[in-house]
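Here the structure is laid out as structure tokens; the discussion comes afterwards.
For this depiction, one protein chain was excluded, whereas all remaining protein chains were kept in their positions.
Order of writing sets the chain letters: A and B. Residues in each chain are counted from 1.
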Amino acid sequence: MIELAHLQVLAAALFSIGLYGVLARRSAVLILMSIELMLNAVNINLIGYATFVDFGEAQRALGQVLIIFVITIAAAELALAIAIILRLYRNRSSVNVDQIDALRW
Amino acid sequence: MLSQSLVFFYIAAALVIIGGLGVVLTRNIVYAAFALLAAMLGVAGVFLLMFAEFLALVQVLIYGGAVVIVVLFSLMLTRIQDFENLTDHRQWPLAALLAIGVFALLVAATLTTSVRVVERQSLGFLELGESLFTDWAVPFEVASLVLLVALIGSIVLVRTSGGRD
Partner (left out) sequence: MTEIIGTNWAWVIPALSAGAFFIVLPFRRYLPVQGAPLSIAAILLGFVLFWFVLADLLASGTADLSIRWLSVGDTTLTWGTTVDQISVTMLGLVTFVALLVQVYSLGYMKHDGKYDPGLGRYYAVHSLFVAAMLALVLADNLVFLYITWELVGLGSYLLIGFWYERRSAAEAAKKAFITTRIGDVGLLIGIVLLFRATGTFDISTLIHIAQNGGIEQGTLNVSMFLIFLGAMGKSAQVPFHVWLPDAMEGPTPVSALIHAATMVAAGVYLVARLMPLFELTPTVLVVVASVGVVTFVFAGTIALVVTDIKRVLAYSTVSHLGLMMLSLGAGGVGVALFHLVAHGVAKAMLFLGAGSVMHAMHEETDIRKMGGLRRRMPVTGWTFAIGAASLAGVIPLAGFFTKDEVLLRVLEYRHPVFIVLALFGVVLSALYMARLTFATFFGEPKSDHSEVHESPTVMTLPLLLLAIPAIGVGFFAFGLGDTYKGFAGFIDGHSKFHLNIWLSIASLVLAGIGIWIGWAAYIRGSLSTERIIDRFQSVHRVLAAKYYVDEIYQWVIDRIVLVLGRFIAAFDRVVVNDTAVDGTGDSVKISGFRMKFVQTGRIYNYGMAMAAGVVILSLIWWIVQT
């Protein structure tokens, strides 16, 4: 039978993969995609708990509603991030994060 | 003996993991975008296994449709040749180490924490919709406001004509 632990391990794996992508990739677009992976890992975790844990009759829909909100925020964040990347590209002719070093001394 | 649901789960999980790894490991950004699509579809499968049909639908529509398309559009609007040969930072081994560390930590935490588990329980379309528009009506409206703001913000950010460059 499928169990909660399966989903949790899968979520952990996906989250770690996303983290690696954020830290290791050079392209801003790819970093963005990795962030989406991490958000999906969270969603997997949420659906696992929503299905396998009893929150009582009043909060039955809580888990799925939360996932809907996460997806909404992710979409909003993605739209803004893509806009920022396009802007960046226009100003710097590059979307590589190691060339964006205005913070450097 | 593997049960049917477990078989489907492994298929979906494999899709998710392979897609995820594809996103972070491939050298071609278009491949990465398609790998992301695969991972999203895998997650949609997981949703289905959890009897969350609506969420699976939303996942496919928003991620599989909108998100991946937006990413591909962004690639189109920038110079695609920049992305043909993607390289990683020099710190990638460290990042890998850290990612493995996080994975180990999360798995360890999962295995050592006991949660009172019940049987898989489903939630129908109707119930979800009713809850969303009664108990969660206000957050729902706020979320729509967030989307609107993000929309306007994106337009303002990428607009060229008449803007102050």
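Here is the rule we use: contacts are C-beta pairs under 8 Å (C-beta built on N, C-alpha and C of every residue); 3 or more make two chains touch, one makes a residue touch a chain.
Since the model is a prediction, treat every value here as computed from it, not as a measurement.
Looking at the complex as a whole, the chain kept out of the display touches A, B. Contact with the undisplayed chain is limited, among B:Leu6, B:Leu25, B:Leu48 or B:Leu98, to B:Leu98.
Looking at subunit A, the residues touching the absent chain are 19, 22-24, 97-98, 100-105.
In the full complex, subunit B touches the omitted chain through residues 89, 91, 94-95, 98, 101-102, 105, 109.
Throughout what follows, only the chains that are shown with their structure count from here on.
Centre-to-centre separation of subunit A and subunit B, using mean CA positions: 6 Å. For subunit B in complex with subunit A, the touching residues are 3, 5-6, 9, 13, 16-17, 20-21, 23-24, 29, 32-33, 36, 39-40, 43, 46-47, 49-52, 54-55, 58-59, 62-63, 66-67, 70-71, 73-75, 77-78, 82-83, 86-89, 91-92, 94-96, 98-100, 102-103, 106-107, 110-111, 115-118, 120-123, 127-128, 131-132, 135-136, 139, 143, 146-147, 149-151, 153-155, 157-158, 160. Taken in their complex, subunit A has these residues touching subunit B: 1-21, 23-27, 29-30, 32-34, 36-37, 40, 43-44, 47-54, 60-61, 64-65, 67-69, 71-80, 82-87, 89-90, 94-96, 98.
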